[in-house]
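Note that this complex is displayed minus one protein chain, with the remaining chains in position.
Going in written order, the chains are labelled A, B, C and D, and every chain counts its residues from 1.
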Amino acid sequence: MSSAVLTDSRWIARGADRSSFSRFLTWLAPWLALLALGVYAAFVCLYHGLNQTNMDNRFAFGLWIFLDLGIIALGAGAFFTGFLVYILKRAELQPILNTAVVMGFICYSGAVAILMIDVGQPLRAWFTFWHPNTHSMLTEVTFCISCYLLVLCLEYIPILLRNRQLRRLPSFLVFEHQLHKLVPVLAGIGTFLSFFHQGSLGGLYGVLRGRPFAFRHGFFIWPSTFFLFILSAIATGPSFLMLVTASVEKVTGKELVPQDVFRRLGFISGLLLAIYVAAKSIDTLIWLNFTSPAEGFAPWTYYIHKPFGTPVLFAEIVLFGLLPAFLLLYRKSAAHRGWLLGAATLACIGVLINRFVLTVQTLALPTLPFDDFLTYTPSWQEVASFGGVIAYGVIVYSLSYRYLPLFSQTKGESEHVSRG
Amino acid sequence: MSARYGMVIDLDRCTGCGACMLACAAENNVPSLPQASARTGLTPMLVRKISNGGEGSERREAFIPILCMHCEHETPCVHVCPQQAVEVDKATGIVMQMPQRCLGCRYCMTACPYHARYFNWWDPAWPKGMEKSLNPGVAVRMRGVVEKCNLCHARLHAAKEKAAAAGKREIDPADYIPACVEACPTAAIHFGNLADPRDPVSQQSHSPDAFRLLEHLDTQPKVYYKSKEPWVRALSEPNSGPSMEAKHV
Amino acid sequence: MKVTRRDLFVWGAGAAAGMVFSPVPWKLLDDVSIWTQNWPWIPQPPHGPIEVKQSFCTLCPQGCAMKVKMAGGCPVGVAGVSGNPVTRGALCPLAFGVHQLNWHPQRLRAVRHKRVSSSWSEARAAFAKACGEGPIVIVDGRPGSAASSVLASFAEEQKGSYRVALSLETRALLPYEAMVSPVIPASALGYDLERAQTIVSFGAPLLDGWGIPGRFTRLWSERAAGMSEPQLRLIQIEDSLSRTATRAWRWVAIRPGSKNALAAGLARVLVEEHLVSARGPLSALTVSDAALQTNLSESAIRDLARTMVAKPPVLAIAGDERPEIAALNFILGSVGSPGGIVRRSKPTEKYELANAAIPNARAVLIDASVPWDYAPPTDAEIFRFAAWDGGSNRADWLLPAPGFLEEFTDVNSAPTSAVETYGVAPQLTKPMFEIHSAAQFLSAIDSSFTNPETIIHQRCADLFRERAGTVYGQEIMPVAELDSAQKFEAELSKAALWVADAPKSASLLCELKEWPSTSPAESPRNWSAAWAAAVLPPLATKLYRESSLREAPDRRTA
Amino acid sequence: MSRNSLVFGFGLAVALLAGWVAFPRALYSKRPQPVEFLHKTHAEKSGITDCAQCHAFRDDGEFAGLPANDTCAGCHSDHIGTTATEATLVDHYIKSGQETPWLVYSRQPANVWFSHAIHVRRAGLACADCHGSYGDSDQVRVYEVNRISGYSRDIWGHSMSRLDRAAGDGMKMSDCEDCHRRRGIEVGCLGCHQ
Partner (left out) sequence: MFPGVDGFHWTAGHIIFLSLFFAVLLTIVATTISALLRTAHDFHSHHAIDLCWHADFDDLPVADRRCRHELAGRLISRTCDNAFDCRHCEKYSEFAVLPARGVAHDLGLNYSDDRLYHRGHTWVHPEEDGTVTIGLDEFADHLLGSPDSYTLPEIGDELDLNQTAWRIKRNRKEISVRAPLEGTVVAVGGPKQGWYVKLRPRLDLRDPKALRHLLRGPEVNRWLSHEIERLQLQLRAPGAAPTLADGGMLQPDLMGAMPQADWDTVLADTFLEA
């Protein structure tokens, strides 16, 4: 009898093959521990203030901003898949749509949570809405991210309401049905919002006239990094989605989506990555030869500081840009799952390097002639609170995978037919 | 007529004594927290040592006070603040930081090329009773906000009130002198209205010895420096610092 | 009617909708953000009417004039007094934080006997007992003040000795005592910086608060700073690029410990090349010996000597007690001439120095004006007055003395001053604890002593009687034009400064019998160590820590 | 469905009632003034008609705010009448030399800089324009303090919604701004904050 009590099978969708509850708890336990540590670290930072971090007046942005930018870039798979499925009607990507939404929700809610710890006065953060400075890229980011998080919540609700127990409440099920019908509208709004905030995150640094390493000219009010960020985000978003799905397949030992979905994602990622690498190279050349000299700087002096030398530039553009683009597009490597996933990993690392360079390296470099090159090591509070966000992501994803219909068309669950 | 308050700092006269730093901190109720270090401290006025990079008797050193430059053009911090906690005061040209509005995102700190902005990493605190020695004209900032030099605006307020009490519209320039200017024992810091061509400070700013830091960024700082020594004047050029090359090449 | 789960749900939805249209979320949002602007644990500045008063800083012997902003009876800000002819509106950096010193955590609040709390009556009893048992020594840091005369006469009464701990600047003048006649104590000598055209500093931290902060820095900034051909040439001879060396017209980098050799070498060049008219005994050291020791070339020394005398008057200043430099000044003819070493006031008695051995003393009483790091060379019982506990030094009795502006006292000429000055520092703040100055303590033991207030009153009357000098207050008034002694004293009580007329003749009779053979080892000391207060203002500690401008003084970093 | 509407409406009503009636009472705590001072009585008995006779400017143009006990002591150096509040004033404050700790309805936080000299002497505003008319009040107004922000209720004003507030009710930043906007005065943040 007791074994019957300790089960969650009532909550698991009919016919879905899930591991036993105790095994699931064993899987969750370390992540819950990490989450608890993260929550404690966040509490410490909120209670005592940001002196708990190793950030300082020069390194005013640290690990958190870099990782925020990173996970928001990787979370771009959500809006981009929605855009492909609902706006461009690429129905073949339908099987990963739900998982894309959940990933997006995790990335954005995690990023917003970190931002709330990262600002010195979270209780006053709403001032941005009441007294917005429309010239600031950060205002645009704040507005778009909050709206988009709202959209992601709304997109997540239909998936959530499909839970076996929740759907038993008729009002939930009907609401889910009606909301689901309106999801294309949300996907459209999401695309619009994401386009702007992904760009504005790039613009955040591109507009910094005072940081010649990051400063870029651009189009109208948008520096070139605005467009590069959008491109790199939509190029790596599908790759990250692919990686997450493949990891879930590996962990669960099931084939969750058809192989051709992977190939399709790989192709899209590769194509966009190729365009991005080309654009990034042109941008770098323009910056090296025109933008920076016009500001009076010899750009190569930025690369004299170890460890942020030219190898980082090479890695960002060639090793983690051009190479994965080639691997994703070249028919023979793209046909091989291992190569495909390897290339996707490289692409994701590439976008992280890009975000790292634009945040951490920009701040580390001196601007005044008598400045020093500075480095900074995050404190355990910073690392732990971010670890907490990772754990939060894994837990939310695990719960979603276990209790919600994330992958509706799968071979292992072939009896299950999606209603499309 | 609106004023454009600015400074000309004669680096040849600066002995690096630090009186300006202390006077500034005292005037603006900056806490002297024992936890703070050089990287997390609060020094709205910070004197830094510069050198020509020479060795032995070839070595030359000078001191340069760094404060908010009150950039006039495309003020980097003003444009980035998401909630208008920074503004350029129209009447005075002072770049104003409003700690009560600030949410502590620190974007302005990354935007400022002069590193003249400081974050309150800690709650301000003084030994018991010492709060009685705080300057009543300046509100103590709370932790989690950015602050910087506001050109001792409490003194501007006092001057305004004095003028109003006397029924005058314009303040007497002698009533508004920032604490660092007043404290400098060698009178190296000159403060005045750059918009007034008769103001000696305005005239000095056009001297061939005058320069501004990172002038090529075109932020048009209202803090000018002045030196007869060419190696000091070379600071106005980017990537010029011999110290930088000496250290890192 | 049964309440179902659905009802709760619908009720909640209705309540949520209602909340949106009620002030609750919006007002809370607003109030919570206002709360963050007024966190109750953030200290609030004092309320109350603001007044600006004047006084003198008594934390070191320089006695700089300062304007003190007061709010609600507390000092809340300090600034220089531009009308003061000595400081000319300048102060040392530490001064800008002194108004916070009275609340320093290391403030002495009660009498302590061997680190244990005690009381004034016990301290008085212990000192009275010591007076009865043997000779006592009283050490003073600011000789010549009204309080000093109480200390000196008490020591005399008790058959003890009165000694002084002189400032570095005054100690640098000690070698001249032996050179001039009639004997003039070092504390009556000064430097006529204003008229010097060339100043050769042997490691003296001239731009670092040396002498009266402000006096030399103002002079330098007006006549030397940034000028390719300055009116005042400052030549700094020092082994390292100190702050003064950085800003000097010429920095002569020499090997550490070779200042005496360079002085001897320079003297030789001056005499041999007939660059000076004076003749005097020379050191046995040849120019090439000096070159070898200083690591300068022989021609560099000769050049330096020629440069020195190119623009007279020339004044050599030593950073510490250094007879060789005095000898060099003698060779240069700078002793007793305008722009050189001058007599400031009438010859007075020579003081016994505090660093001489103190044998057979029963007790040593150290006044609060003595720098904290002075440790008497004795094992007698030590009664130490101090406003702040500096930590490491031995004291059997720690007696809380008045802190910043808590005492009515007088201020004499600063150590390097070329003219005699007198000022009265009014008490601006009420003491927060039971504190007594050493003079008050002694008066309480033996009430026959005149208290310092009466002495100050007496001095004012004496000065007025001479009808000489000028009073620098709100306006500048020659004493001769003042109506009464009361008016004179009233002006001084508002922290006006009396300045004596410049001595008519600066010349001194002096003689150098032989080139001094040795001099004490260099004592590299931080300028702030000359300060009498045992602790630094918290803001100065902040400056030390948060800027790379100054290295923290070793013992004062707390 | 109608049951649902009823339940929903009930929830709505409870929330609205709680928000508009109970919440303000819970948010503000009431504090008594140390002494019951009546403007009207003082105006009538002493013939004072001008606020500035007690609420004066100092010589340097700074507004002195509430009069110090010295002013009260002019008449109240000893008991006038037998009321309890009179006893408190005279015995507790005037004779002991301790200033009466008045609760100031219009006290602004430390970060606000407000110059009475500029507003009264230069711009010619009347006291009542901002403070309402106190001179003829014949009872002591309750001082209400916001439990969260610590502000006097006068800052927000007595209207919770602030939509129907009377002139002189409310001293929030937006009230200052409204007045400045009406008069075409632009001061920026620096104008009012310290």
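Side notes on the structure shown:
Everything below uses one rule, namely that a residue touches a chain if its C-beta (ideal position, glycine included) is under 8 Å from a C-beta of that chain, and two chains touch if they have at least 3 such contacts.
Note that the coordinates shown come from a computational prediction; the quantities given were computed from them, not determined experimentally.
In the complete complex, the residue from A:R164, A:H217 or A:R337 that touches the missing chain is A:R164.
Contact with the omitted chain, checked across A:W130, A:W300, A:F314 or A:Y330, is made by A:W130.
Where chain D meets the omitted chain, the residues involved are 1, 173-174, 177-178, 181. Not every partner is drawn; the one left out touches chain A at residues 1, 3-5, 7, 9-10, 12-15, 129-135, 139-140, 143, 147, 150-151, 154, 164, 167-168, 170-171, 173-175, 177-179, 181-182, 185-186, 189, 192-193, 415-417, 419.
We take it that only the chains that are shown with their structure count from here on.
Across the two candidate interfaces, A-C and B-D, the one carrying more C-beta contacts is B-D.
The distance from the centre of chain B to the centre of chain D, with each centre set as the mean of the Cα atoms, comes to 38 Å.
Averaged Cα coordinates give chain C a centre that lies 50 Å from the centre of chain D. Centroid to centroid, with C-alpha atoms defining each point, chain B and chain C lie 29 Å apart.
For chain C, residues that reach two or more other chains under the stated contact definition are 32, 35-37, 44-45, 50. Counting partners per residue, chain B has 37, 41, 48, 100-101, 123, 137-140, 142, 144 as the residues that reach two or more other chains.
The touching residues of chain B, when paired with chain D in their complex, are 87, 89-92, 94, 96, 98-101, 137-140, 150, 153-154, 156-157, 160-162, 164-167, 169.
In the complex of the two chains, the chain A residues touching chain C come out as 121, 123-124, 126-127.
By the touch rule above, chain C contacts chain D in their complex via residues 6-7, 10-19, 21-24, 27-28, 31-32, 34-35, 37-38, 40, 44-45, 49-50.
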